[in-house]
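A single protein chain has been omitted; all remaining protein chains appear in their positions.
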Amino acid sequence: MAELTLDPDNTALLITDPQVDFLKPESVVWDKVGETVEENAVVEKVVRLRDAASESGVPVFYSPHVYEDAEYEEWEHLNEIDRIMFDARMFDATGDGADIIPELAPDDNTFVLSPHKQLSGFWSNDVQIQLRQRGIDTLVLAGMSANLCVESHLRDAVENGFEVLTVTDATAAAGREALEAALTNFGFIAHETAETEAVVSRLQGSAQMASNIE
Amino acid sequence: MAELTLDPDNTALLITDPQVDFLKPESVVWDKVGETVEENAVVEKVVRLRDAASESGVPVFYSPHVYEDAEYEEWEHLNEIDRIMFDARMFDATGDGADIIPELAPDDNTFVLSPHKQLSGFWSNDVQIQLRQRGIDTLVLAGMSANLCVESHLRDAVENGFEVLTVTDATAAAGREALEAALTNFGFIAHETAETEAVVSRLQGSAQMASNIE
Amino acid sequence: MAELTLDPDNTALLITDPQVDFLKPESVVWDKVGETVEENAVVEKVVRLRDAASESGVPVFYSPHVYEDAEYEEWEHLNEIDRIMFDARMFDATGDGADIIPELAPDDNTFVLSPHKQLSGFWSNDVQIQLRQRGIDTLVLAGMSANLCVESHLRDAVENGFEVLTVTDATAAAGREALEAALTNFGFIAHETAETEAVVSRLQGSAQMASNIE
Partner (left out) sequence: MAELTLDPDNTALLITDPQVDFLKPESVVWDKVGETVEENAVVEKVVRLRDAASESGVPVFYSPHVYEDAEYEEWEHLNEIDRIMFDARMFDATGDGADIIPELAPDDNTFVLSPHKQLSGFWSNDVQIQLRQRGIDTLVLAGMSANLCVESHLRDAVENGFEVLTVTDATAAAGREALEAALTNFGFIAHETAETEAVVSRLQGSAQMASNIE
């Protein structure tokens, strides 16, 4: 597996679903995701990635997941994960569950994309055009949940010609099996997989190199 | 040209860019679009379509056009229409230009999609999934501007298998040439073209028929 | 999990990669996929599904996977699965590996889509427009390989509003872990999962019902 070059000129950090309903004990599905979120210390690791990206001049994009009343009421074709989310009113725009967690409050280096609706922003939000309009063709991908939104963003990024490093421990899932499924698939589909620690070092290295050149 | 069936069960009215910066004299590009907007009485006609749709149980979707500071500052690949919009800060999320006009304030029968970013929601917002999740495969399409966002929504709806009736007089453009270009292309690409008057009658006919059946 | 209605008017059977390099011992990656292909008797089951579909008037679509010399030589962004395929010259248009297996030779009820290029036809072939132009909104999905092309077609079909029944035993993968990953993800993402035996019965039931009506 080749090591991608994380050049701030064409690299972004993409975080899926950095929201209360996946990352905080107040989540309406904490019984399903809490265990691996805590085990992997996902909040802490995504914060570290975010900070390292910001320090190295790599822009950060959030692809959030939000539903409105009309969607809970009117959507007709629900699969299993839709049913789980809709029954719990997960990511409800009118509640707190769709809020971005305070630790990841957007700053000047963060661009919050429109909400994605099924699992991938490439089909339902502005992720592709926002990245391409900034000359980005390489992604560091992390967030929630591993086998659903992270994996769907990964698959579609690859279909559209992006190179993607997926961070294997800054993510979690609804159960250990779901997390394992994601890790298996990342191995086939990502251009590189790595852990937070290594990615943070490489981002800091890019920053160092850039500052030496200046 | 065949006449489409406008059945409330699988038809929606889709309005592009129903916003101040296209439809009101306060628009930052009124010098470019005002003439044909007034000549076609676009606001009045879109209101009539919206009312007829609501009365006949046909859901209404708005696909708005909005930009944030970061986009004005960071986008690198601007074409002519981007340049015009960005120079004028058209559809600025922080001003009034991106507001939906009061005459078209969303009601219970209106779903406001996420902002589209270039010209078509099919590439950058949730238009496709919102329609398909409600079993909609037939569109009545109107709004602004004729040869740009209306036409791009039309082209992409067709690419995705929707049947589209484009309303030829509930739209306008940046100049008469641009409007003529759109009308020419609608003739080739829409499944049907018709004027507001006729579409309103047909929508009211659907409502009548539905009420007779009940 | 609700049971989908498999109505010949709006249902299709979609088979991914029904080709020598996944299903026959001559495959260039038989050491990787042979075990689960044989264990699941994938060829036999896909044939049964194809026959039941044909008898019940459900159209069959193949989404094949093919590469040409220029792609092996010129593609720059290879992930792990690309590397495996390209190193082995899997699905080589100039050899036999890309051939549809004889048992599944296309007949009058089969439409062969253009080759998909990464894992999903929704991004690189004509699957969406061919289905929508025939009024199809419900899919029975099977084929190879479970966690890669089957799963990517499933995810993208869902993003585009199709309802999908994924057949859990008419598929296989590069190893047991990969197959397990797919089955886990199908459970979340498909609208229904079922085994070949049950799907064949239901397709035959649709045919029976249709013939009773006539």
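Which chain is which? They are A, B and C, in the order written, and residues in each are numbered from 1.
FYI, a residue touches a chain if its C-beta (ideal position, glycine included) is under 8 Å from a C-beta of that chain, and two chains touch if they have at least 3 such contacts.
Just so it is clear, the model here is predicted, and its values are computed rather than measured.
Interface note: of C:S56, C:Q118 or C:T193, the residue touching the hidden chain in the full complex is C:Q118.
Touch with the chain that is not drawn comes from one residue among B:S27, B:S56 or B:S120, which is B:S120.
What chain C contributes to its contact with the hidden chain is residues 70-71, 74-77, 111, 114-118, 123-126, 128-130, 132-135.
Panel shows chain A; residues 128-129, 131-133, 137, 159-162 of it touch the chain omitted from the view. The set of chain B residues touching the chain not shown comprises 1, 77-81, 118-120, 123-124, 147-148, 151-152, 155-156, 158-164, 174, 177-178, 180-182, 184-185, 187-191.
Criterion: only the chains that are shown with their structure count from here on.
Nearest to the global CA centroid, when each chain is reduced to the mean of its CA atoms, is chain A.
Rotating chain A by 180 degrees superposes its CA atoms on those of chain B, with the angle stated to the nearest 5.
Between chain B and chain C the centroid-to-centroid distance comes to 37 Å (mean Cα coordinates, whole Å).
A separation of 32 Å divides the Cα centre of chain A from that of chain B. Mean C-alpha positions place chain A and chain C at a centre distance of 29 Å.
Shared interface positions of chain C, defined as residues touching 2 or more other chains, are 159-162.
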